[in-house]
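A single protein chain has been omitted from the complex, and every remaining protein chain is retained in its original position.
Naming follows writing order (A, B and C), and every chain is counted from residue 1.
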């Protein structure tokens, strides 16, 4: 089969690979119908993710059809249409039983990282019963590709951790795909204001279309002032960090109201300054989280009941044969305005 | 001044009354601009509320303008436009400090019950600082009359107690004003299904317009069967009781899913059967609540940000001089299709 | 092997049975070291549990040693010392993933009910990875038999559902084994008062020894009056029902404070009266629950750190060969003062 392979920093190729097979009784093999590219894939290609070694098939998102299952798999059968979760959950370890699948001692984020991933014709999924989700009759595959990673990430790390609630004031720092996923899912809770902060006008326009009640282009570095003005000097109830650099985290520290929450989604490469001399008495919380995908069933219901349309995040489409072109488009988002690129078998 | 006075079971009159004055340093006197009639007022008129004695000015809802304040009132000044809460909260007692204003040992539901109420030109409001709410600049008075009682009641007793959440399945038994208030506010949380059950087609049509995803006319007594079918035999996550009779409570017992909640809003006059022989192992919760109006500030923000339009509940309008006619219209809701009748000074 | 077999209402026998074997890749077979008898076993013997058919080996509690495991079992190996949970959890279904193992669609309470149980030399445990718990080095087996069912039941259904907290006021109606398990575990949260209500002075003495701050013998029917006096007319924050009859549930309705919780543990055979005409405005919650045993790991830690000594519940000991005598002793608790009887291989 064809697969997109990471061959060390800066190197990737569409290669021929043997089709994966069942290796443990809890495995399934899934024929991928649609997949996509994540910002993390770009990180791997830069050499920033040491757990991912050369030779690895990339990709941790996708929908497809079950091809084979191991003896202990009971919830899925060949022919079942499924969503692949970016997180593999054994369902047995302490972390899984507490709903913290991200830290599964037998799984976690391993797909397209420590084991071969979904940017291929077939993928082996460990712990299939607890890492795949049935696609309901009549559901739209395209939308559901967004449930593998980006929607639960924005929702769990940003919206749930940020405790967004009716009437509350939310700021999202970073209007990339993940910030927009937070924006879409924050609206489940009817906040009063959702302000989007970025430096790219195109993304901010997108944010307005996606439901932001205000947008701030922070090229002039005045976002903090503007937020404080908009909130009568109080700050925001939830400051969602969706970039992953010290500056944007600092913005969150500056705009969080007493009693508020900084919900970090961003993948950080370096430390940030935590101004405890200002924050120690502010009654705030700061949360971090690798997505657990524990909300996938909930999100599926919101898609089915049309409370959200995740397809809005898809800006480009490619055939799998052209996945290298898809990478190019996604990697040049500033130029192409790409959010999520859909790659179809 | 003119006031609507309860003169014992079945008797009410528009009478002349002395204008109320400050009686305690924490009091305010409010000139009523708009008020409305509650189902509870009808209960009083039937003689069902023994705490309300003949001679009482009725009414516990309304907006108006502060006329006078006592020495200890600091948050309100003459001329301020305000919402009157149906619950008077002293802000000091154990219950108030725990956010359970309904059980305030110095207040609670006293307006138009143990002390004179809002269906008058002026009303004295005890504990003004913690029982009135500022009307924001530019806000629509009509909508805000719904914040005195009906919206917080539907929201707190039905939606919050019912823990409605994204994608969840909700049934509301009773499509009267209070059930519709629950329906409107349940949508803050983006449930997957909200099914409205009633015996009145007009109310069910209204429910559909207000956002119900399905409606069931239970004249044939088949609501339980239909709900179980709609939920694949599982039942609903939240069953909201908005009638107040044993039969509707029983419906809730029959449709609640394992792990679900029965959130009672209805005012009950008699006991109900609790089928513990079926429910003891179902992992359910049943909640009761007199509204605390602790969410008034939150609701105000949702109105201001257009997440909800409570004005939809207003079906009729009267001048205060015609309040007896308003009572007639509201009391004959089955014929007039009245939900909330607005009474303007 | 020898096994205690239910042969229809009123009939049980110690019989020879074939040793169980692995039937599914997720099974384990456990050699039972110690088991015990539950009130539910007596219910079965009365013919009250229709899911349990004649020929069934009884018992859903015990500790032992893993004898064999299926291919898909990864967390346990032959020779491992284990606690058997009374609830079999597949770890995959919606209910299991929400921590509601009691309603596992593939398991739940099946041991000694729908499949053969632990009152035997060997038992087959389905879903072993998610239904067994490792016994830590050096731990006391006797104490851990109490973790199969009685401790998590008292804790989850009574204490957690009752939201017992530091300084709060708790009443437990029923000082049988399950009420005493609630009493022991309620103390994890340092409540201010824990009042035990029963009609048996011996059990109340036991309750005092186990940490009750007050006890009430309700033979005179004055428990409600006494509780109201002890709480200055306010009632209790948590009323835990540990009997399972309408009268004791009604006591809970009468003593729960505004804002309080009635946490039902009792297994009820008939409906109870729910006095909604008094409770609709009391802001209370009523909870029901079949134990999920989701807190077994937490309870294990409290035993290991000596925060609780569950061995106190053991009043009698028997060899497995004498299990019929154990049943006799346990069945005549009023005379023998039996709480839990330990049955050793």
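Keep this in mind: contacts are C-beta pairs under 8 Å (C-beta built on N, C-alpha and C of every residue); 3 or more make two chains touch, one makes a residue touch a chain.
Everything numeric here is computed off the predicted structure, so don't read it as measured data.
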Response to the item:
Where C:19, C:193, C:312 or C:336 are the choices, the one touching the absent chain is C:193
Discussion item. So one chain is hidden, and I want to know which residue out of B:94, B:220 or B:273 touches that hidden chain in the complete assembly.
Written reply: B:94
Worksheet, complete the sentence: By the document's definition of touch, the residue of A:77, A:275 or A:319 touching the omitted chain is A:275
Practice prompt. Please pick, from B:23, B:72 or B:247, the residue that touches the omitted chain in the full complex.
Written response: B:72
Discussion item. If the hidden chain were put back, which residues of chain B would touch it?
Written reply: 24-26, 70-72, 74-75, 90-94, 96-97, 99, 106, 129-130, 294, 297
Worksheet, complete the sentence: The missing chain sits against chain C at residues 165-168, 187-193, 213, 297-302, 304-305, 307-308
Item to complete: Name, in rising order, the residues on chain A that touch the hidden chain in the full complex.
Response: 95, 98, 100, 102-103, 244, 249, 258-259, 264, 266-277, 279-290, 292
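Keep in mind that, in the parts below, only the chains that are shown with their structure count from here on.
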Worksheet item: Any idea how many Å lie between the Cα centroids of chain A and chain B?
Response: 41
Fill in: In chain B, residues with contacts to at least two other chains
none
